[in-house]
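A single protein chain has been omitted from the complex, and every remaining protein chain is retained in its original position.
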Amino acid sequence: MGKKIFVHIAALALLAFTVVPLLLVMMASVLPDASILSFPPRWFTRRPTLAYYDYIFTGQRPEAYELRGAERGMITEEVRQVPRGMGVSATVAVMVMAVNMVCGSMAAYSFARLRFRGKAATFSGIVMCRLLPAAALAVPFYLIIQGLGLLDTKLALVLVHSILTLPFTVLILTLFFRSIPVEIEEAAKIDGSGPWGTFWRITLPLSASSLVAVGLFSFMLSYSEFLYSNILGGSERTRTLPVIMAALSTNTDVAWGMFMAGVFLTLVPTLVLVILVWNFVVEGIVFGGSKY
Amino acid sequence: MPSKLELSRYPLQWLFPVLILVVVFTVYPFAYAIYNSFFQILLVLPTKPFIGFKNYANVVASPYFWESLGNTLTFAAITAPVTVLISLGVARLLLTRFVGRGVVRALVLLPWAIPGSVAGILWLWIFHGQFGVLNALLYKLGIIGSYIQFTKDPRLAKVCVMIAHVWTQIPFTSVLLMAALTTVNKELYEAAEVDGAGVFRRLLSVTIPSVAGMMIISLIYELIIGITAYDVVYSLTGGGPGGATTLLSYYIWKESFTQLNFGTGSALGVLVALLTLVLITTILKVIPNQVMVREGE
Partner (left out) sequence: MKRFAWILALAILLLPVLVFAQKVTLEFVVWNYSLETIQDNIALFEKANPNIKVNVKDYTWPTYHDTMVLRLKGKTRTDVFYNGEDWLPEFAAAGWVAPLEDYFPEVRKYKEKTASYALADMTYNGKLYGLSYYADLITFQYNKKILKDKGITPPNNWDDVLNASLKLKAGGLQFPFVYEYDETLPNFLQAYISQVYGRGGDMFDAQLKPLFNDPDSEAFKHLQWLQDAVVKHKLVAYGSHETKVDLAMNTGQHAFTVMYNYMLAAMNNVEKPLTGQFDMIPMPGAKHGALGFAKFYCLTAQAAKDPARRNAAWKFIEAFGGGDYKVAKRWAVEKGLGFAALPLMDDPDVKKAWANWIDMEKFKAQAKLAKNGTQTEWMGMWSGFFRPLLAKAINGDSSVADVMDQGAKKWNEYKELLGR
């Protein structure tokens, strides 16, 4: 009984740490600035409003902004880039996820199961290629992407985000594939499968949990990467959410609540992904099924 | 292991997509950085003379370097283990049955999707000295009589950036460790339970050894992230107050793009890469593990 209570308290504490900051974002996104900035704090004396969300999606300006025509309106069209940015970011991130799951698992399988000359060197080379800090790579990365004629394309972002994520994907998956007992694959060998068939039909399905983990990892990294998205982009077609949010965060025309509405919206694609992938795939395959 | 003996040819068909990317985006940039680090490349000067190791000497002589190195090592040395330990607890918790587990599992991952620069601002909304939530809460509860300037005091500012950073990192390591934990043989737990091992004993004798490999990977990942991080920190404190939260990555960026000294910037990048390499190799040597692939396997 004591254990049960402890588990629930721990779960609550965890929720508080991870989710409360996000709830605060949601709260701020429906409050007028006058409430947020009041001292002593009186957040709930004014009526909450969905006007910020309304503006982002429909362009319907909140009433308060129409008061004085000649005065600087504290609102900007840039907030309205958020829905489009969600699309760009999600597209790039899904492609990066696919590259990682397919190419990363193939490379990892060869490291876990095949024996060849130069294996340790290749492995270290791949894993260690994340060591040079991003700030020192900005110039050569820019020159490569420009040389390939890919500046201001989504493909450039997919390539760069893939190279940022693949080392860890390979490292993690190699470790996982090695933890799968070889005997299971040997049974497939007897059935006449080559390494390719064994990989697709036996190893991958068995590694669903780790594949989901690296898939999520690469999606999230791509989805939140700012530095390269900023320097390799340059127009609306390729502008990802982090770039838009960074611009909004220092834009004098953005109310705090408006910004928070934008932050809250960035969570939506992730929430969808997490609910789909995590709750159906993971719950079903990993936690439901018995191991080996 | 028959499959291991069959192929001794280099398995290019398995590796080429990754190798192409690595070669294009790593070998060339590495070479570029190392080459440039031996030249004096000041954008405002037309000539680029070879100066040997002078860029490295300049870096080592700079007080900024040592300050940001100290900050970075402290930052990484605290946040990486803390993140891994908390994540281990989180992973273990999320595999335990309790009411609302599915919801908690999904929600816990959300901080992951927040770009670092936005996470910094989100935590600014909590720590802000004039309208922050934490100040408002403490004030309303009567614990403080006036607002605290959390990001103005060098020590508090360091704590603030670490909390924000750990917050963004917990989801990934939790997922990794959770995935690792699901492959732990349940019989081991049952056997330990039969032996009368308590929660703590089970943790030490079963849980940690079975996921040690993944814990080391997580730790290494978090160290690299810690050493190369800056966007959370910069949006929260701007590296201040007075350089108290300045990290190496930002220093490299500034050397190249503000000081327009790409030679010294490259030298710094190479030094940080070497530092990380030494750190990781040491960890892999000191802690027994199966993380790296060895030639004969």
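First chain written, first letter: the chains are A and B, and each begins at residue 1.
As a working rule, a contact is a pair of C-beta atoms (placed from the backbone, for glycine too) under 8 Å apart; a residue touches a chain by one contact, two chains touch by 3 or more.
Since the model is a prediction, treat every value here as computed from it, not as a measurement.
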| item | value |
| --- | --- |
| From A:95, A:166, A:246 or A:260, residue that would touch the chain that is not displayed | A:246 |
| Positions on chain A contacted by the hidden chain, ascending | 33-34, 37-39, 64-65, 67-68, 70-74, 76-78, 138-139, 142-143, 146, 151-152, 230-231, 234-235, 243, 246-247, 249-256 |
| Positions on chain B contacted by the hidden chain, ascending | 42-46, 64, 124, 128-131, 146-147, 149, 151-152, 154, 234, 236-244, 246, 250, 253-254, 257-261 |
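Heads up, the rule we're going with is that only the chains that are shown with their structure count from here on.
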| item | value |
| --- | --- |
| Euclidean distance of C-alpha centroids - chain A vs chain B, Å | 16 |
| Interfacial residue positions of chain B with respect to chain A in the complex | 1-11, 14-15, 17-19, 21-22, 24-26, 28-30, 32-33, 89-90, 93, 95-96, 98-102, 104-118, 121-123, 125-126, 130-131, 133, 136, 139-140, 167, 170-172, 175-176, 178-179, 182-183, 185-186, 199, 213-214, 217, 221, 224, 227-228, 231, 235, 248-250, 252-253, 256-257, 262, 265-266, 268-270, 272-273, 276-277, 280, 290-295, 297 |
| Complex interface listing, chain A residues touching chain B | 3-4, 7-8, 10-11, 14-15, 17-19, 21-22, 24-25, 28, 36-37, 39-41, 43, 99, 102-104, 106-107, 109-111, 113-120, 122-141, 144, 159-160, 162-163, 166, 168, 170-172, 174-176, 178-179, 182, 185-186, 189, 195, 198, 209-210, 212-213, 216-217, 220, 223-227, 241-242, 245-246, 249, 256, 259-260, 263, 266-267, 269-271, 274-275, 278-279, 283, 286-287, 291 |
